[in-house]
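Heads up, one of the protein chains got dropped from this complex, but the rest are sitting where they should.
A, B and C are the chain letters, set down in written order, and residue numbers restart from 1 in every chain.
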């Protein structure tokens, strides 16, 4: 992505579909994602985190705006930078923290970590590490719904890097041929680990690939949560009307390293500065303040509560032991 | 592909780059491919063919026109309906027949059959059965040339079916990022085994995918050999100038079953009739006669010679034994 | 087409135990028909069962195994798919997670290499990680001996046996193929189901009509003997039986154990046979090195060691791709003659 020096930060483009309560809700989820991220970074510095810590900073609008656009029957297959979506889908902090820290009581019994869990009742299906793999799986999920006449939309994510996997292609093509109610968010956060877009692809927009599948495609500002919400809401509507899948590329920036061990020295300082000014939370906060939907006091209070809740969840989880060893020898097959 | 009832068969669009000698040459290769096909069909009916016989009929313009556009350093990775390309690249009938019939003396020692062989001196590298697999391989071949500063173009083929494989995507994207001198011909012959285009993809043209890779893409009439030649010649020129890969979709029809065991009863009669009128050899023959480049006598003589040569090669090969059993236990590794 | 020359074997003496349920009506079915029968039976019985694959509807599959299925079940439940094995398997997994019981066909089992990641990494880890079943069957024709080529002949069952979390089934007979297919479809775990294309139309036997289940994880002693055991599965069962027949003329009483499923593996039955006959030969069509025969040998060498009177021998494919020419293919693949030679060696020991 070429940086335009003169580029002014555009104002938030308000969606006509959102009530102010919903706006506050979205903002809260974004803030929660950010504070969760900061807490995990801290935990990592303290040597108390377990496994990779993948920053969500810069991704809050993309993750929250997209998941927020789904309905109450729809399903989410979040990827490693979609903690915001977990919150939107009602996941509680303790459950998340047990999963991340692989403690006793984790939905995964310690067999896996981070957001890799599934919580069927909350319609959250985590991912595997292999990028691209969840695309055909999420498509197949709604193939089943469709066969039963249920009107369910599934949504998953892929990065500017993961879009180069064969399963991206096979999954998107399959979903398009079957006209499945499926939404793929391509989160173009400029880097795939250390690789800039130029290493990964040579097309202009990753959403240009939609033309080659015969589905809807668009590239949007991934730092404006209302734009993300609107695009995804429309995609979900199209999906429900039987018009097939959509590819929505949300353009944003991964504001830290790939994971916390990565000092991201390969990212030019100007690029970070450019995006810092477009911080999705700052942008939305300014909008909410300007429109008097929230006051600074409201936000401070909100933040304080979120931080306390997250701290409580960490304190709770970190004290728990890892699951007992025997768990490792169980459950390779279900009955 | 929707058939347009009123659609008139357009006249051949003559290329400005071809001499009449070259035209005759191309026509001869097309005729050779057709006669080879007919001979293989006959052999199959007689129970003397060995392995699948995949018809080339309908594909001669695409295969010959594309290979003919390459230069003398360029390399060809033909697929199962590209016998025409083997001829263009100078392959002799005996070598081919030994390969197809897996007889003693086959370049593959009987380990594999059909056009799966490689003949390094002739710059022909066959394929494996797994569709899509040769795309990254053919791209990697010229990555090597490029690293050595050699200006070599590689070309391979894929079908309207095989374009849905993950390796198609990964290979084309890789070639585009590296701006490799690589040409992919998508031979859209309406069917993938029994599956019409509508089962395989939902985009308008398969060449639309070029946009998603950032390479050149176009869809052309695959029954007009001069159009095919011209498009490929330009693609090779772009490749040599360092402008990267091209996807060229040649639209034609597979005029028989997937292989000879398939009665293709799933193909509507009108569709076959539509395409019969667009037989690439008939079209080119009419053009050559009209332009007085060849007379009917020339063509008859040409055909007679070709038939005799093919018959001789079959007679030669069919009498030979299969390679000795010990060959099967050799050569799993090279030294 | 060069064809596998197998005698039409009529099987007697199946060992049915209490877990096997079957219907008393029988029909003479080929291996292919028996599989089609199982699929049809399950599709009729359970709406959640559906099929995905290339050319399975209109065309009825490359081997016509699902001929006319779409007429009975509709094109949605007999879903013609693009040439995208990863998408086929991946979408099947997604559908399985959402309450369906998909059966995904690989047009040839060789192409499973293109859906490999989905099977071993998504399907194979879901129970362990999420506690969720993935009731999916991936099935298709495998194996050589029919003059196909290196890419239409592979026996890759050992890959999935080593994957963890994936069940692996390799039936040798029509009735087993039916009973194991029904069991596989009803299993809540991913199953890779290897059909041997050389057996499709070569073998016919009485197959119980209707509901008939052969549980996964039960080996079958298809021929009792006392001098040596041949442990085998898939096409190897047939050449093992042919060799056993020949050996009986030489006065050697051979027990033939068809393991039927690699995962779960019926160690008990295999060990019991080894302990009884004290001589073991293992046979499979797949290439030797790191094939499943090694696993069987290792289990016996550990757990029935003291009963062995002779080395454990293996007869398997030569470590090479399966070649195209019949002369070479014969050299590479195991057969009755090779089993016979090894068995004689074993008895001479």
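The rule we apply is simple: a contact is a pair of C-beta atoms (placed from the backbone, for glycine too) under 8 Å apart; a residue touches a chain by one contact, two chains touch by 3 or more.
All values derive from a computational prediction rather than experimental measurement.
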| item | value |
| --- | --- |
| Touching partners, among the displayed chains, of the absent chain | A, B, C |
| Residue touching the undisplayed chain, where the options are C:102, C:150 or C:171 | C:150 |
| Which residue of B:32, B:56 or B:145 touches the chain not shown here | B:145 |
| Which residue of B:28, B:86, B:130 or B:283 touches the chain not shown here | B:130 |
| Contact with the hidden chain (one of C:78, C:92, C:137 or C:263) | C:263 |
| Subunit C residues touching the omitted chain (full complex) | 110, 113-114, 116-117, 120-121, 124-125, 128-129, 150-151, 156, 158-159, 161-162, 164-165, 262-263, 265, 282, 286-287, 289-298, 300-303, 305-306, 308, 310-314, 319-321, 323 |
| Interface with the unshown chain - residue positions in subunit B | 107-109, 111-112, 116-118, 120, 125-126, 128, 130, 133-145, 147-148, 154, 166-167, 170-171, 173-174, 177, 331-335 |
| Residue numbers in subunit A that touch the chain omitted from display | 50-51, 102-103, 106, 108-114, 116, 128-132, 161-162, 164-167, 192-195, 199-201, 262, 266, 321-329, 332 |
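Basically, only the chains that are shown with their structure count from here on.
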| item | value |
| --- | --- |
| Gap in Å, rounded to a whole number, between the CA centres of subunit C and subunit A | 42 |
| Multi-chain contact sites of subunit A, meaning residues that touch two or more partners | 166-167, 169-170, 173-174, 177 |
| Set of subunit C residues in contact with two or more other chains | 81-82, 84-87 |
